[in-house]
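Removed from the display is one protein chain of the complex; every other protein chain stays in position.
And now, chain A:
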Amino acid sequence: MYAVIQLDSENHRLRPKRVKMEFVCKYCNRTFNKHYSLLIHERNHLPTVNYRCEMCYKSFKRQDSLQQHRSTHSPNYRAGYALQL
């Protein structure tokens, strides 16, 4: 992502005007006026991300789900599970 500053050549001498920013998509070069609009757009270029557990290779759509899952591999969790049984 990079921004290009555009000046209004006709009016900027007459009165102070808000500087227009252009945000350019690094994948397809389409331009956007707002940074967040570019973020919304660029997410469509990205492949779907899956978070994968290093121990059992189970994958999750979210990082917090993976964190929660990781705890199931910890010895404490297993001990707790055994006690429950």
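Simple rule for what comes next: a residue touches a chain if its C-beta (ideal position, glycine included) is under 8 Å from a C-beta of that chain, and two chains touch if they have at least 3 such contacts; residues count from 1.
By our rule, contacts and distances are computed from a predicted model.
Think of the chain that is not pictured: of "Lines protein", "LSM complex subunit LSm2", "Proteasome subunit beta" or "Tetratricopeptide repeat domain 4", UniProt labels it "Lines protein". Contact residues of chain A toward the unshown chain are 26-34, 36-41, 43-49, 52, 61-64, 67.
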